[in-house]
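Following: one structure in structure tokens, then a few remarks.
A single protein chain has been omitted; all remaining protein chains appear in their positions.
What follows is chain A.
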Amino acid sequence: MATVLPPPTKRARREAQQPNETNVIPEDLPFVQVAFRAADTGQVLAGGMHLVPGSSTVKQLELLLNGLLGSTDDPIPYTFSLVGGSSPVAINSDIYSDILRPKHRSTEDVLTLEYVPQAIFRVKSVSRCTATMSGHGGTILSMAFSPKNGTRLVTGSGDGTARMWDTDMGTPVAIMRGHEKWVLCVAWSPDATVLATGSMDCSVRLWDIKSGNQIGSAMKGHSKWVTSLAFEPLHLLGDRKGMRLASTSKDGTLRIWDVATRANNQTLSGHTACVTSARWGGMGVIYSCSQDKTIKVWDARGSVITLLKTLNAHAHWVNFVALSTDFVIKTGGFDPFVKGEVVSDDADALRRSSRARFLKASTQNGMTIERVVTASDDQTMYLWNPFPKGVVEESSMNVKPVARMVGHQKPINHVAFSADGRLLASCSFDNSVKLWDGQSGAFLTTLRGHVAAVYMCSWSADSRLLATGSKDCTVKVWDVRNGKLYMDLPGHKDEVYAIEWSSDGKVVASGGRDKTVKIWKH
């Protein structure tokens, strides 16, 4: 019963035979004046205007810019976009076909081009399902890749177990039994030695990564289910032995646990409703968001954690909090893209490396800047820069949001910074994903394609691709540069609840209501 399309009309056929004129660049194209502007600092490159041929391609502009910046030995790829108009125009192939021919500017004008450095490595998009791993007896509720690489994956399920999988082989490695009810959240410690799971049975349990055995007994204390887990970033430990873990719960509290002794160090009560999510920032600060519409900032630099400030702006539940440094904090000391160097398991080396990586990712104009974004049921998001001076202190703290991001038409469930912190993706129940500028919070584009609520998204490590999982049973991969659908990955038989792109970019894992974990690779 397939519908047969009507044959093309005579005019359409004739037009199809005409030579495609889109790629023809005229011979007599004059030179144009170009000024380069850095996207992050907004400073125009010294030397002002440069005369370049009107037919210059992105590659040629890249060559020129690398020469001007003095990085010809180790060239960095850049993307260029024309600014000055109402919205920036991306240059995808060359100046003529992207700017002059669509008449954004004439050859007489000065073209101000904003340049953004790209990751040197490139993550290939996943395109096929290499393994469908069944075993869980319940819905897959959460998943996390090892911070080291994409070979180890842990999933938490509604059957009360967490399972570790080998994604190369597509086989189970360990089954972690212990919880009596659903395993709602899982988290790897950033040095990849310990695994934590939080459950519906109000307990948090720790597991040994190598054997999959439980470490000690369950950590009880919460009176309602555990909603999220956050390990202390590795670089904050310094010489201290014990790592700390924060767990948030439906009962409105955060509990801080010592990973080594499994003792409940402290209970942070202050929220009056369910704490939905928390992040342990790289500046030694915990950000927690709650259904009582507030975001609380806790000072966790000392051994006793105190409340710094409460951020009020949202008009409904705050669902999710994300940091611009999430990627480096999650991967800790492991840099998935250093080639030829075996990542050392030595604890000191890892801490040093994580410190260097965090500083590299967060330094802006000589200051450590960590931006925070919160997504809410009031259909808006707020971008915060709580410590604009780069130091954690109450006096200079900025409790006003940098930007309010509006546009979604239903509650926003999940928001994520790209690995380089330049972009933001937000997933909403209105079936759309929106992209925003990570610095200013400006709206960039909407990714449409899902036909049901989008539950979660995950960025590739090079920030060029975005994977989303949705209620409509599909995983979709989007090309961020042009805002188009890159790959549609059907296969799940029911809603996709959890999705994650591994830190080395090679594997995407997804799981959901159909009780199977799917592994997607290039």
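By our rule, a contact is a pair of C-beta atoms (placed from the backbone, for glycine too) under 8 Å apart; a residue touches a chain by one contact, two chains touch by 3 or more; residues count from 1.
Assume contacts and distances are computed from a predicted model.
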item: Per UniProt record, name of the chain withheld from view ["Ribosomal protein S8e/ribosomal biogenesis NSA2", "Glucosamine-6-phosphate isomerase", "P53 and DNA damage-regulated protein 1" or "DNA replication complex GINS protein PSF2"]; value: "Ribosomal protein S8e/ribosomal biogenesis NSA2"
item: Listed residues A:Ser81, A:Asn149 or A:Asn319, member touching the removed chain; value: A:Asn319
item: Hidden-chain contact residue, picked from the options A:Arg279, A:Arg422 or A:Lys515; value: A:Lys515
item: Of A:Thr112, A:Gln266, A:Ser354 or A:Ser470, the residue in touch with the unshown chain; value: A:Ser470
item: Residue of A:Ser56, A:Ser125 or A:Thr139 in touch with the missing chain, whole complex considered; value: A:Thr139
item: Of A:Cys129, A:Ala356, A:Met397 or A:Ala452, the one touching the omitted chain in the full complex; value: A:Ala452
item: Options A:Ile95, A:Cys185 or A:Val480, residue touching the unrepresented chain; value: A:Cys185
item: For chain A, the residues touching the chain missing from this view; value: 138-139, 141-142, 157-159, 182, 184-185, 200, 225, 227-228, 250, 274, 276, 291, 317, 319-320, 413-414, 450-452, 455, 470-474, 476, 488, 490-494, 497-498, 513-515
